[in-house]
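Just one protein chain is left out here, and the rest sit where they should.
Chain IDs A and B follow the sequence of writing; residue 1 opens each chain.
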Amino acid sequence: MPVSSKQARTWKHRSWVAFLVVPPVVFMSLFVVYPILSAFAYAFYEWRGLARGDFVGLANFKEVLFGATMAPTVWNAFLHNVYALIALMIVQNGGGFFLAWLLYKEPFGFRFHRIAVFVPVVLSTIIVGFLWKLFLNPNFGIVNQALYSLGLDSWAKPWLGDSSTALGALILANAWHFVGFPTLVYLAGMQRIPSEIIEAARLDGTTEWQLLKNIVWPLVAPSTTILFTLLFIGAFNWFEIPYVMVGLDGSPFGSTDVLGLVFYRTAFGNQSASIQNFGLGSALATLIFLFIVVFASMLTLWLRRREIQF
Amino acid sequence: MTALATSSSSRQPISFAFLAQVILIANSFIMLYPVVVMVLSAFKTTGEIFEHPFALPDFTQIGNFAKVLGETSMPAYFVNSIIVTGASILLIVVLGTMAGYAVARYESRTNTFILLFFLAGLMLPLKLAVIPLFILLRDLNLLDSRWSLIVTYTAIGLPSAVFIMAGFLRSLPAELEDAARIDGASEPRIMWSVMLPLARPPMAIAAIQNAVPIWNDFFFPLVFIQTDAYKTLPQGLTTFMGEYTTDWGMLFAGLTIAAAPITLLYIALSRQFIQGMTAGAVK
Partner (left out) sequence: MKMTRRILMGAAAGSFLLSAGAMAQQTELTFWSWRQEDKAFYQDAIKKFQAKEPNIAIKFETYAPENYQTILSTALAAGRGPDVIQVRAYGNLETIATPGYLLALDKQTVPELANFPDAALAAETLRSDGKVYAVPFAMQAQLVVYNKKIFQNAGVNPPKTWDELMALCQALKAKNITPFANGTATAWQNETIVGGLLSSMLGKQFEEDIVSGKANFTDPRFVNALAKLKDVSQYFSPNFSGVDYPSSQQLFVAGRAAMFAGGSYEVANFKNQNPTLDLGVFPAPVLKAGDQALIATYYDGGYAVNAKSEKKDAALKFVRYLATPEYGTAFTTALKNLSPIKGIKIEDPITQEVAKLAENAMSYLMLVRFRYQEPSGSVLLQSNVQKMLAGQQTPEQAAAEINKGIATYYKPFQK
C-alpha cells in the first residue's frame, strides 16, 4: 500500500481529486454561500428599488426590531410562528408518534394505513393549500356543508375569515399535509429498537403506557431530535400555506401574519403598499436566519445530550 | 418480527387492538377523503358541487378535464416541471456523486473540510437569501428562465446528495479499489467501473429525496419566473386558480390533474418514495 499512497500525492492524482471536488464546491459557493453572505451585507444599506444606496449601518435592523411602523408587524408575525411551532409540535409530531406506535404493532391493514398517511406528504403544498381553502369556504365548502348536514349548524364558521379560527385552520391544514412524515420517521425509529427489549418489558408486565413512556419514547429520541429541528426550521420559514390560503396580508387583519409573509411583502411589495424595500427585507431575513441557526444548534445540542443519558 | 408483533398483540386486551384499528381507519379516512372529494368534484359542474357536495358524480362528464388540458397552459406547466425537476436531479446526482466520492475515498484534511462545508449547507434555508439570489441571477441573465430554477434547486439539493453518497461510498470495502489498482486501473476507471455500479441505490435515494420537494416547490418560481411559458406546475396552478376563481369544477379538475402524476407514481413506488423522502431523518 505505501506505493499507492505515494501515488496519491502525485500531480495527476491531485488534479483528479480537484476535478471531482471543484465543480460542486464552486457551485455551492456561487449559489449558496455568496447569496447568504450578500444577504447579510445588503441589510446594512439603504435601497431604492433594486439599486443599492448608502451604507446605513444598523438602521434597517433597528427599524425591523424596534421601529414604530415595522416592529409591531414583525413581532405579531413572530408570535404566530411560535404558535404554529408549538401547535405543530403537538399535533403533527406528537400525532405522528402515536400513529407510528399503532402502525408498529402491524395490525390488520397496516400496509394500507402506512401508504395512506403519506399520501398528502407527496402533494404540493400549493395543492394542499388550495384544496383546504375551497373546503373551508364558509358558504360552499364541504367542512361547513358537512356540519350543516349533521345538524351542527352552530359549529359552522367562516373558518379563514374569523380571527379566532384562521391561524388554527392553517395549522391543521399543515398538519394534514405533513403528519405522515413524522409518523414514518418514528416508525422507522421504533423498528430499530431491538425486539428483545420490548419483549422483555412485556414479560415484566409493564402497561402499554409505561412501555411507551419509559422505553419507546427514550429510544426514539434521535428521531425526535431531527424531527423537531426540521419542524423548527419549517415553522420559521412558513410561507406557502398562509400565502395560498389567506393571502399576502395575513388576513383577517394580521391574525395569520407570519414572518415569511412579512418578508415577502417587505422585499417584493404588495398591491396596497407598493413599496419595495430590499434593505429592510434583507435585515429581516438576516435576523430570521440567525435566529434559526442559533436556536437550532442550541436545541440540537440540548436534545442530543438528552439522548446520551439513556 | 411479524410473528412477534402478532403474538404480542394477541396478548393485548381486544378493546385495545380494536381502538387502535378505529383510530387508524379514522386517520386514513381523514388523509384520503379530501383527495377523493377533490377527484369526485372534478367531474361535477360548479352548481352540482354547491348543491350536492358529497354525491357521486357522473363519471362520463369529463368536460372539466378536457377544458383544463385543451384550453389552459396546464400541459405547458407540466412540461416545464418535468424539465426543471429532471435537469436539477441530474445535476444534483452528478455533482453530489463527484464530491461524495472524493470525500469518501480520498481522505485528507481538505476533504474533511469540504464535507463540513456541505454539512453547513444542509440546514441553511436558502429561501431567506432570495434577494441576493435574485440579483445574482439577474446579473447572470438567468432571471425568468428555467435555468434560474435549475441552479437554485441544485444548490439546495447538493448538500444532502453529497452526504448520502459519501456515507454510502465510505462503507464500501477498500479491497475493491486496491484490487483494481493492482490491476493497473486508473482512478477515473476505478470510480466509473468498480465503485459507481454499486452506488445506484443511494443515487436513487438522493434523487427521490430531492425530486419531490423540487417538483412541488412554489416559492422560487414565484420570485424568479414571470413569463407564462416558463412557469412550473405549482406556480402555474396559482395562475390557473386566479383565472377560473369562480368555476369550482374547473378548479378541482386543475388540482386533480396537478396532483395526479406524483400521486400515482407514489402509489406505484411507495416503498422507494417513503425510503427516499425520510432518508434525511432516518439514520
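By definition in this document, contacts are C-beta pairs under 8 Å (C-beta built on N, C-alpha and C of every residue); 3 or more make two chains touch, one makes a residue touch a chain.
Keep in mind it's a predicted model, so treat the numbers as computed, not measured.
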Only one of A:Y34, A:F98, A:F268 or A:F291 touches the unshown chain, namely A:F268
Since one chain isn't shown, list which residues of chain A touch it in the complete complex.
48-51, 68-70, 136-140, 156-163, 246-247, 249, 251-254, 268-269, 271-276
Hey, which chain B residues sit against the chain that's not shown?
134, 138, 143-144, 226-228, 239, 245-246
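Everything that follows uses one rule, which is that only the chains that are shown with their structure count from here on.
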With chain centres defined as C-alpha means, what is the inter-centre distance between chain A and chain B in Å?
16
Of chain B, residues touching chain A in the complex:
1-2, 4-6, 8-9, 11-12, 16-17, 20-21, 23-25, 27-28, 30-32, 34-35, 37-38, 49-50, 53-54, 95-96, 98-99, 101-103, 106, 110-111, 114, 117-118, 121, 123-133, 135-136, 138, 151-152, 154-156, 158-159, 162, 178, 181, 187-188, 212, 215-216, 218-219, 223, 233-235, 237-238, 241, 248, 251-252, 255, 258-259, 262-263, 266-267, 270, 273-274, 277-278, 280-283
Quick one: which bits of chain A touch chain B in the complex? Just the residue numbers, please.
1, 4, 8, 13, 16-17, 19-21, 23-25, 27-28, 30-32, 34-36, 38-39, 42, 50, 99, 102-110, 112-127, 130-132, 134-135, 140, 142, 145-146, 149, 176, 180-181, 184-185, 188-189, 191, 195, 198-199, 202, 208, 222-223, 226-227, 229-230, 233, 237, 239-240, 244, 260, 263, 267-268, 278, 281-282, 285-286, 288-289, 292-293, 296
